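Only a single protein chain was left out; the remaining protein chains are all shown in position.
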Amino acid sequence: MITVKCFAHLEEQIGSHTLEFSYKEKTVEALLDELQITYSINLDSIMVAVNEEYADQKTIIQDGDILALIPPVSGG
Amino acid sequence: MITVKCFAHLEEQIGSHTLEFSYKEKTVEALLDELQITYSINLDSIMVAVNEEYADQKTIIQDGDILALIPPVSGG
Amino acid sequence: MNESFYSVTKDQLNIETITQKVIRREAGAVVTFTGTVREFTQGRKTLSLRYDAYQSMAVKQLQRIGEEINERWPDALSAIWHRTGHLQISDIAVVIAVSTPHRKDAYAANEYAIERIKQIVPIWKKEQWEDGSEWIGNQLETVSGVPEEEK
Partner (left out) sequence: MNESFYSVTKDQLNIETITQKVIRREAGAVVTFTGTVREFTQGRKTLSLRYDAYQSMAVKQLQRIGEEINERWPDALSAIWHRTGHLQISDIAVVIAVSTPHRKDAYAANEYAIERIKQIVPIWKKEQWEDGSEWIGNQLETVSGVPEEEK
């Protein structure tokens, strides 16, 4: 299983803070493509964290990974 | 009368925080020259304040003025 | 690294407490940055705002900024606290304290920290205006992918 956490406007657009999917080997990029279609959202400027570290889109997701969709940040 | 306040190492060299002199019209520069001779001190890098404002060496001292000999400062 | 040097919290931030964390015998200079909620941004009035965070990751990213500071300024000691939740005008959102032996480094390292916060720390601000609300992002035109180490 993989978990996807959503924040800020994405959380509102998707309507959920946490999504869970059964595991299937794929890249971060492939997952983003699926999410864009499923939820009709734009993830162009989204960063992705895997297990709380920023990850490249080519990263292959492992079973049990916790992903996060990170919109442009605005702390400070 | 004029008052001359001394600070830091000058206060220690002169042995007094405050000097008083009867008034006679002169420039700051002339006063410094006299003090250097009287107290065998070096006032080359000393700034002078007249009534709590920095003053040029050409300033003419007025009766009642309060002067201060300001060694290079080291606050902060 | 001591967790109490880097924190993301719903509690009010105390400037004195956070600055005192980095005061030490070897340091002569401490620069503290306090970010507060400003009422007007480009003429538009903010009523209040909310910060959300990916809390656990945000703390790790603050620690990472501390490590980056020590790579660049080995003598520096830093503490960074960010508040989340609902904030009013003039409330403190972030406090960054950096101590160094000499003051130039403290200013430079502190400014580095706030720039990096705006790049890599997963915290988001939602502004409540008079006529609606909006999630703020892309302050630095951040682009997709792994954040750059250098600006």
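Some notes on this structure:
Read from first to last, the chains carry the letters A, B and C; within each, the first residue is number 1.
One rule holds for everything that comes next: contacts are C-beta pairs under 8 Å (C-beta built on N, C-alpha and C of every residue); 3 or more make two chains touch, one makes a residue touch a chain.
These numbers come from a predicted model, not from an experiment.
Within the whole complex, touches from the chain that is not shown fall on B, C.
For the options C:T9, C:T34, C:S48 or C:N70, the residue in contact with the chain missing from this view is C:T34. Although one chain is hidden here, its contacts on chain B can still be listed: residues 5, 7-9, 12, 44-47, 49, 52-57, 68, 70-76. Residue-level contact of chain C with the missing chain is found at 14-16, 19-20, 23-40, 89-90, 92, 99, 101, 103, 106-107, 110-111, 114.
Criterion: only the chains that are shown with their structure count from here on.
Measuring from the averaged C-alpha position of chain A to that of chain C gives a distance of 24 Å.
One inter-chain figure worth recording: chain A and chain B are separated by 73 Å, centre to centre, where each centre is the mean of the chain's CA atoms. Distance between chain centres (mean CA atoms), chain B to chain C: 49 Å. Shown for chain C are the residues that touch two or more other chains, of which there are none.
Among the residues of chain B, none is in touch with two or more other chains.
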